[in-house]
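What follows is an incomplete set of chains from the complex, kept in their original frame.
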């Protein structure tokens, strides 16, 4: 994909660079900055030209202050990205988010692009379309931690003027793999479009955007965030025939089909006992 | 038009198969199922391969129970589709809809695609844009019967888990023929797209979608039903020059121009006496 903007950042920080999304985004985002600083706690590829590789646990306040030094903007993909026990989600996603924002404030970072998740609203139904400004209905501890991050972002904007675009990412994968993802899929190229739009829109305050491709079926209406300028170009539609052939039947009375969060809403060692 | 999905239904039921829409849809919908059962009270073409032809009055409860036997999903186009005296609309569209839903419940049908009508909201103005969740303003007994059908569908979902997509169909014709239809036209191909989307969306509960092509001018905003995934591909625009040439003048103070329902709002042997 061509570069999507002529704007150049001096130094961007990509956290979570060892994760699946981080590895995919690293070469893509390098093109938009003089220096791309990447961080994680897991092993990462060595620094290429114009890159800085930093091992920095999100829970480590001092490490975060160092990490944010000299950074224009952050792509915050670090932390736990699937459901885990609360004791695991807490340090990475709650303490970690706090450390990152506080470090950004102290170091004068202007904007954070926060990888939130559709699981912030996973208990809305697959049979309804929602906007971003609905009451959160997280479906997991993971989703709960992302809702915390969004509120944190709102606070740092209202109190300190630090801007954020919170991205409620759907299913960012090379291709969709099941019926649910026909609605929730976000292509890698559209993810890049979303990040570049979020980085370059002149004013964002704290804006929330669902991260999905231009799929024919969707549960999300991004019309409250036209100002961010995200226009997806891909669609899950060409995988539809194969996926529908492989998974012809879905049962809308099962929670994992009924709710937008899909399988996340029934994770954990206890039966589903919600009602609405 | 190519088949729009690889999903196959064992048996679909198309009611109203002898009507204009029914005849158009019969060969199209045959492609999505092993067996297409068609029904009407008027004469129909004999059964082709993979077809079952049933004469079944909607008012006949027992006939409806038989008709719904072994059916996965229903395309309910039966009944009166224009304005008639209430005594005519009642058995076909009100009793008939009840019989159909009750039979579907008893026979375990999973989903009904209900041919509702834009005349459910025909008393909104041509100078405004509405969403599906507005208060109904039917313009005729016909429109009133369709509003009944939508409420019935909501009840059968809330009480019995039977899903419906109610389609508020505009003007489904080979081509638009007057100024109003430049806004309300639904092409035959887009009708097929709408039906396939409604049949194959994994979860719909009771959803309401306006059935219009991608016309430049419209009165309807389907953004509350993105989850159904209807994306029209046709447009009335190429007929615009001819229609505007043939009908250059419209008078927005006349009820039939002022309201979305068009000529329907002045049908009947009495003058128009509404005010707003």
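Letters A and B mark the chains in the order given here, with residues in each chain numbered from 1 onward.
In this section, a contact is a pair of C-beta atoms (placed from the backbone, for glycine too) under 8 Å apart; a residue touches a chain by one contact, two chains touch by 3 or more.
Since the model is a prediction, treat every value here as computed from it, not as a measurement.
Enquirer: 2 identical chains shown; how many in the complete assembly?
Expert: Here the complete homo-oligomer in the file comprises 6 chains.
Note that in this section only the chains that are shown with their structure count from here on.
Enquirer: For chain A and chain B, let me know how many angstrom lie between their CA-based centres, rounded off.
Expert: Result: the chain centres lie 40 Å from each other.
Enquirer: In their shared complex, at which residues does chain A touch chain B?
Expert: Residues 125-129, 179-180, 183, 215-221, 223, 240-242, 244-245, 248, 250, 252-253, 257-258 of chain A touch chain B in their complex.
Enquirer: So in the complex, the part of chain B that touches chain A is made up of which residues?
Expert: Per the stated touch rule, the residues are 5-8, 161, 163, 197, 200-205, 207, 223-229, 231.
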